[in-house]
Each structure stands twice: as structure tokens, then as C-alpha cells.
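Here the complex is missing one protein chain, while the rest keep their positions.
This part shows chain A:
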């Protein structure tokens, strides 16, 4: 049981080293999602959906187009293609068929039956239609990384708007679809997600279901559970509130290593180290009361309390037998405690001079 307890605290520290930075990243990015207005992180505030106009009747029949693709696929010896969905829409004032198939999306002009493959002028017109701003637009640039990100065809273009937000418009030249708008805000949001999901190589879009995230999330849960264990132990030990034994009355006497009385102190709530250092620093400590540095040791002259796991690990058995304990590990009680070394005595002399 004791070994288990000391392990909880050590485990908490070691896990803190491993996942501490990610915990700070999680809380910071979580706060950012909570505090930042969605519109600040969204490029679509500058995006316009084209007006819904009534459809133009296509001159070429759907059956003709379907048989055309089927022939094409046959010639390329591709496995049998399944048709998933057909859409008739209007693109740049022309009717357009979009066919979603098991082999990708194909688009055809409804007036000529030709496969859609937008030229630069058409791409710019489409981008202009989709964008509210007035600034000029760059020439279309082929963007392979974006094509992978958005699952686009080989003719996937990026068009930069020269605005303050750094807007970029992504168009698939073969389907004639505006796939996305991005700007500084949406890229920042992407970065926040990347940090929160620990997904630094989002080839096919961000994901939180991968091994790195899962391992770190598991380690973080262990950190939380070990912390909870230490907290429960402190609660039971009366480190937060001392229940039961009232110690409001009485005095604490501090003795030199040789047993000569040095000072009488009024009892203070909290642990013994805090009680000894209530108005000035009489006993040095490096770790601030974590039971780690071992500097705050004192000798209980009368009945010594039971040693905690920290003390079992930190102090020699013979010292424990002499009643030496770490003052940060026990509550402030009435009684007598003695300093344990010349160095502590010199420190006390300096403090009380």
C-alpha cells in the first residue's frame, strides 16, 4: 500500500514531464475555441453562394453521357463503375451534369456534352462569383497538396485574393465546384485543431483517431488518476482541513539539535513546516512542501507520527526510528520538535536574529 502511494506521486511527476506540455496546449487551444468568435475563424464569411437560378434545359441527354463514360471506362480497363448520384445544375450560365461514381466525380456540359475542364478565364469568373470582396484575384495555380486535402481531381486550382485576410479560393477544374475558401482565420483554426488533436501530418484532413493522440491521451488520464490518488490521500490525512483533533489551543516548542529550547510558537492551521515558518523562514525547504527535497526534517521529541510514503523513501530507517520526520508531511500539533543539524540551527539563528 505504501509503495503504491509513493508511486502515485512519482508517477504523477514522471507523467507530468511526458505530457505536461500537451496539457498546456490542450487548455490553451480549448480556451481559444471557447473565446474566439466562430466568424473570426471562418473564411466562408466572405463567400457567396451563387444565386439559385432556374435550371437551363440541357441539349444532351443524360443517357448519352452515361454511355459515354461507361465506354471510356471500358477502354481504360477500369473495374466496373457504379453510378451513385446525378446532379443537374447551372455553372457559369450553362447547364452542367455532375455524376458521382465509384471512380470519382465527372462533370459534363449539358449544352455540348463535353467533359468539363475549366480554363483560367472560367476559373477566375467562378472564383469572382464565389467571393464577396472587391480586390483583384491572382491567376489560378495548380495545387496538389490542396487536391489531396480536399479529395479533388488532378486539375485542382488555388486562386489568391489579394485581400487583408489572405483569402484563397479552391476550385476543382474537372467538377466545376468551388471546394473551399481559406483565409488567415480558417488557417489559424486548422492550426488550433492540429495542436488539440496532435495531428501534425494531416494528409487527408485532420483526424483525432490515431496512435500518437491515443497514447498521449492515455498517459494524460494516468496523470489525472495519479493526481487524484495523491489528492485523496491528502484529504484523508487532513492536509486540506484537519477534521476531528482540534489543535487551536496550545503551543509548539522548537528545540535545538541538542535539545535546548529555542522558541515557543502559537499553533497555526496547516502543516508543521508552514507552522514553523508562519512569520519568518526558520526552516529551509527547496521543494515547497512536496516531501521531495528532504530539507525540512525535524525530530519529534515525544510521540512521532507514523511515517508517510515520502518519508519511507527519503529518510533512512535509523533516522525514522529516532523520530525524524519531514515537517511538510505532518499537521501542526501541540508538542516539541527539534532541529536535526548544525546547518538548520545556523539557518534558524539567521532568521530570528
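Operating definition for what follows: a contact is a pair of C-beta atoms (placed from the backbone, for glycine too) under 8 Å apart; a residue touches a chain by one contact, two chains touch by 3 or more; residues count from 1.
As a convention for this text, contacts and distances are computed from a predicted model.
According to UniProt, the chain absent from the figure is "Peptidase", selected among "Lipoprotein", "Peptidase", "Stage V sporulation protein AC" or "Ribose ABC transporter permease". Contact with the omitted chain, checked across A:117, A:286, A:334 or A:349, is made by A:286. For the options A:92, A:115 or A:225, the residue in contact with the chain missing from this view is A:225. The hidden chain makes contact, of the residues A:129, A:190 or A:213, with A:213. Residue-level contact of chain A with the missing chain is found at 13, 16-17, 20-21, 23-24, 26-28, 30-31, 33-35, 37-38, 52-55, 57-58, 61-63, 66-67, 82-89, 102, 197, 207-209, 213-214, 217-218, 220-221, 223-225, 227-228, 231, 234-235, 239-240, 274, 281, 284-290, 292-295, 297, 299, 319, 322, 324, 340-341, 343.
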